[in-house]
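One protein chain omitted, others in place.
Entry: chain A
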Amino acid sequence: MDITKLSAFEMRKKISKKEISSKELVTAHFNRIEEVEKNINAFITLNKEEALKTAEKVDEKIKNGEQIGLLAGLPIGVKDNIVTKDLRTTCGSKMLENFIPPYDATVVTRIKEADGIIMGKTNMDEFAMGSSTETSYFGPTKNPIDTERVPGGSSGGSAAAVKSGEVALALGTDTGGSIRQPASYCDVVGIKPSYGIVSRYGAVSMANTLDQVGVFGRDVRDAVFMLSAITGYDKKDSTSFNNPEGTIIFGSFPEEIDYKDYLKGMKIGLPREFTYEGMDPRINEEITKSIKMFESLGAEIEEISLPHIEYGLAAYYIISTSEISSNLARFDGVKYGYRAKEYNTLDELYINSRTEAFGEEVKRRIMLGTYSLSRGYADDHYKKALKVRTLIKNDFDKAFSKYDIILSPTCPVLPFKLGEKVNDPLAMYMGDLFTVPVNLAGLCSMSIPCGYVEGLPVGLQIIGNRLKEANIIKAGLGFEGGVKNGL
């Protein structure tokens, strides 16, 4: 039996029953990493020595009959924009090539407290800006399904690592689709939680009112399992929800999930605006089939209208780049990060350090944000976009007063070939069409595999209202059950 192919949930069971040790499990995964990593490049930094040591400690705890955490002994990948104490954190950038964080992000602390094993830091688009993992300073990650294609991004390394069995679970971040789109491209489950339910403390800010830390797993149960270990109020994050009511119910799962019960009577909205001319019709076919399955399992489906959604992408690019230009101002070559070797004035130190260490996409977005926030344009651009954001949020609020979930494709296009779009930013941005409105409104959303087109995976997006993770989880479990049972 290849233990790297088990679900995280099964691994956890075998560990607690002492059928396998954490050290065996972790070793098997490092062997797998050694085998596939040269073709996939999912990791920027590996944490082998420390991971094996931690695994031994977990095994010791089990041997001594001590209580073990939820993630005990499980191999986990952490996206490289989430800081890990004493373990290099680069954000996929030359700017932080040698950055060793002096503290752990709260989500990392929670993994450690739950006895999870951090295997390494996963590759990503530079500072999470991109949809293909091609803008990483450390080279692109390849899609394990077809290594000529991109794994999506920006959390491409995490998605690819989970798909190829290098880890069982992984953390990503999602600002406009950076978990859901790679989940879709790599045929795994990705969850972007509601804004505020997972701490952002220690997740390097890109666009802080849109960023959320979330999870990857090979099935819904695994992803939820991981999510449950990292959610919760954190006083170190001022946007963290303090004990939200009715948010996530999990922690324990029934042994046998009866998928048939989850979707009965569930009210589902299908936004008619979620389509555009560049959309691959073969993706639509798969989505239509999936919707029929929801119907056959007892869900009630109606077409709805989200009239402002078509402006989502434009609003997103103004708001996100504005926040990016502010957030990335901290990289000045002084406190940490790259420092230019040659400079004659303080201004030159800033300019040369930033110019030499940021990649093209990062510079492009800083520039666009600087423009949107600059005198004379701030009201026309930034404020206007924020008002449109209100309208988009209102559209969703109205829809969720009547519906439990909203369904859409995760992406309008299939995984594309490496190099195909990296020089065409607008085409790349269009891929985020269905995912960005979710971040603008702070909603929760899951991408779940729903079919294939010529061997390439298609993802279905299940969107839920703020703090209604329970709804998207039920929908995901019900749908996945239907797929597994050949419906």
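The criterion applied here is as follows: a contact is a pair of C-beta atoms (placed from the backbone, for glycine too) under 8 Å apart; a residue touches a chain by one contact, two chains touch by 3 or more; residues count from 1.
Rule of thumb we're sticking to: contacts and distances are computed from a predicted model.
A chain of the complex is left out here; the name its UniProt entry carries, from "Aspartyl/glutamyl-tRNA(Asn/Gln) amidotransferase subunit C", "Cache domain-containing protein", "Pyruvate:ferredoxin (Flavodoxin) oxidoreductase" or "Amino acid/amide ABC transporter membrane protein 1, HAAT family", is "Aspartyl/glutamyl-tRNA(Asn/Gln) amidotransferase subunit C".
Here the missing chain is touched by one residue of A:Lys14, A:Arg149 or A:Arg389, and it is A:Arg389. Note that of A:Thr135, A:Asn327 or A:Asn352, the residue touching the chain absent from this view is A:Asn352. If you put the hidden chain back, the residue from A:Leu46, A:Ile301 or A:Ala314 that touches it is A:Ala314.
Listed by residue number, the positions of chain A touching the unshown chain are 98-100, 102-103, 195-196, 209, 235, 238-239, 241, 308, 311, 313-315, 317-318, 325, 329, 332-337, 339, 343, 345-347, 349-352, 354-355, 358, 363-364, 366-368, 370-371, 374, 381, 383-391, 393, 425-426, 429, 440-442, 466.
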